[in-house]
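What you see is the complex with one protein chain gone and the rest in place.
Read from first to last, the chains carry the letters A and B; within each, the first residue is number 1.
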Amino acid sequence: MNRYTETIQTLAAKLLETGDVKTVLGFKRGTFPLTTEPFLATTPADTGELYWDVNCRLNLATYLKKEMGKVAVVAKGCDTRNILVHITENRIKREDVVIIGVPCTGMIEVKKATEMAGGDILYATEQGEEMILTTAGEEIRVPKAQLLRQNCALCAHPNPVIYDMLVADPVPVQTGMDRYADIREIDAKTSDAKWAFFDEAFSACTRCYACRNACPLCYCPTCFVDESRPQWVGKGTDPVDVRTYHMLRAIHCAGRCTECGACESACPMDVPVRLLTRKMEKTVGDRWGLEAGLTLDARPAQDIFCLDDPEEFIL
Amino acid sequence: MTILTIDRTSWNAGLDRARGDYTLVGSAWDADCLGFRELAPDEYPNMEGLLTRLSPKGVVFPPSQIMMTCALKPGDVKQNIYVSEEKLPSPRAVIGIRPCDAKALSLMPLNFDTGETKDPYVLNAWESCTWIGLAVTEPLASDFSTSCGTGPFDESPLDVLLVDDGERYLAKVITDKGTAWARSAGFETEAEEGAEALIKTKKEAAERAITSAISFDRIKEKTVLELYEANHWQKTTFACLNCGACTFACPTCWCFDIQDEVYEGKSYRMRNWDSCMTSLFTQHGSGHNPRETPLQRTRQRFMHKLKYFQDKYETGIMCVGCGRCIEQCPAGIDIREVCKTMNSQA
Partner (left out) sequence: MQNPYVPYPVRIDAIDVATEDKSLKTFRFSFLDPEDEKKFNYQAGQFAELSVPGQGEIPIGIASSPTEKGFLMFTVFKTGKVTNWLHEMQPGDIMGIRGPLGKGYPWDTLVGKNILIVGGGFAFTTLRSSIKMILEPENRSKFGTLDVVYGARTPGMLLYTDELTAWEKRDDIHMHITVDGTDDPAWNYHTGFVPALTEKVAPAASDDTYAIVCGPPVMIKFTLPVLEKLGYSHDHIIMSLENRMKCGIGMCGRCNIGTERVCMDGPVFTLAEINLTPSEF
């Protein structure tokens, strides 16, 4: 059992034993290689199932519901930022949630691992900085860094921003990485080339809404795509409707998205949905110098306006 | 039944010959996604035996389809009168479909032909197909097809079963439809006597490679209400995000929505894939919703697949063990575990 798992289990058991919380929201080991499953521990005995590894791609803030009562939640850096956004948006109360912060070294992308392994992965284990991937034919060792999700590889806030306890000492924070190289590349395209690019990028979308449902920020009681009076968007697979959905969702998340990557990890069709949310993130940063989920003292970007706001761009 | 041998070097030429009589359908890459669709005239099906991201159900049941149209412009003699847009599809050869996927599609008439009414879109498309399956010789870890009344070499839903044998395919021609396709492709060299035994050996090896064995016996015996009211559902469904990823990937999820879309004075009545995972699926006009909670919706999906369908048609469960939902569930839900739980707990 890895050290993180052990500590999470101990902390969770203690919280439940003392009655500090009713439940602990964490991950358990998946039944399938390279998966985990969100799990709600309600008794100290349950906490033995809590688990942590490089496959905790979802953001558990999605599972936080007001009616849960006092709940502890296991959260990576990006997840804690998201919880902070939820607190700012009066979605949850700070005192209702105990944050078990996880200094994070990044989550891996299954597709990269499968490509690297060259076949169906039967077992995968983490060993230090390496992943050991076992297929029917062979066992290969790959540096974890090569398998990281893009949002993890570019992560600027791996350590919890807001927490009640930490699972380990903070991890080193990388600096100097270029977060927006691909975004600038798309920005530089001509209108026609951009159009063609996005046509292709979203063509595989089936509108299963895994991205929306995995996203903790998508908590509207009725999503605009589900409205029928008026009906804003068609429900078929017409590219116009598909693009409208993705673009509007990204704009709804502007200044709120904390780059947890749950949307893209959840997508069964590998649609690069984060291109849009990161474009928004870049815009909000460039225009107003704001970054989501870092402090409880600032209002979200779409919630404020100043007389000297730049006006050449309307978000 | 005959077994043909098809040299790989003559495979594409045969497919091309058959294009005169058949539209080819097969798996093909679109960007990074392997899908199952109609092939362009110069395109050949991917025959690596990979699992397509979405199942081939779209071949007979497209994600979005125009069912009928009507003119809305005043003055048009047909104003406000819907006219069917059903087309009688020309013969299609579906090349390289996995046997368990073909099995799933062979169950579709149970749903789309109720005796009293027949869905012409699905049934005509289904009828137009000749199913040329490709045996699965290297099953994935998520495959549990042998538990679901089918398997990597299941011939029952196929017209031809292709078996990869290195430099050649062995083609077991099962039906008259299969014979017609083979003739059209010019595949006529009969395989050596030992071919049948060779296929059997490969079949046994493939079946052995599937390690999941799931039973459904107690699910069948128990009543609907015993299974429905069992106390595990809170736990079983907790992680579910209620997205539709599993339902869209699944070859036996056929639920759909009907929507009118208006464009330039014309109404298009569309059929779109729908998902029991969404709240809107069952929400009344009044707002009342019989399956309001995520638990109810997730339970509905598993109950439908593993119990309701089984009780209604007595042809087994509504799952062929293809493993897509296991591979694609963002929350790591494994239907095999749900089966085990349902089968063991009351």
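Methods note: a residue touches a chain if its C-beta (ideal position, glycine included) is under 8 Å from a C-beta of that chain, and two chains touch if they have at least 3 such contacts.
Only a predicted model underlies this, so the values are computations on that prediction, with no experimental measurement involved.
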{"item": "From B:D16, B:E86, B:E138 or B:E207, residue that would touch the chain that is not displayed", "value": "B:E86"}
{"item": "Given B:M67, B:L241 or B:M342, the one touching the chain that is not displayed", "value": "B:M67"}
{"item": "Contact footprint on chain B, counting only the chain that is left out", "value": "67-68, 70, 72, 79-84, 86, 111-112, 114, 116-120, 123-124, 223-225, 228-229, 254-260, 262, 267, 269, 274, 276, 281-286, 288, 290-291, 296, 300, 303-304, 308, 311-312"}
{"item": "Chain not shown, touching residues in chain A", "value": "228-229, 231"}
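The rule we apply is simple: only the chains that are shown with their structure count from here on.
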{"item": "Contacting residues of chain A [partner chain B, same complex]", "value": "30-33, 35-40, 57-58, 62, 120-122, 136, 200, 203-204, 206-210, 212-214, 226, 234-238, 262, 265-270"}
{"item": "In the complex with chain A, residue positions of chain B that touch it", "value": "30-33, 53-54, 63-64, 138, 140-142, 238-239, 241-245, 247-249, 257, 259, 261, 270, 272-273, 275, 278-280, 326-334, 336-337"}
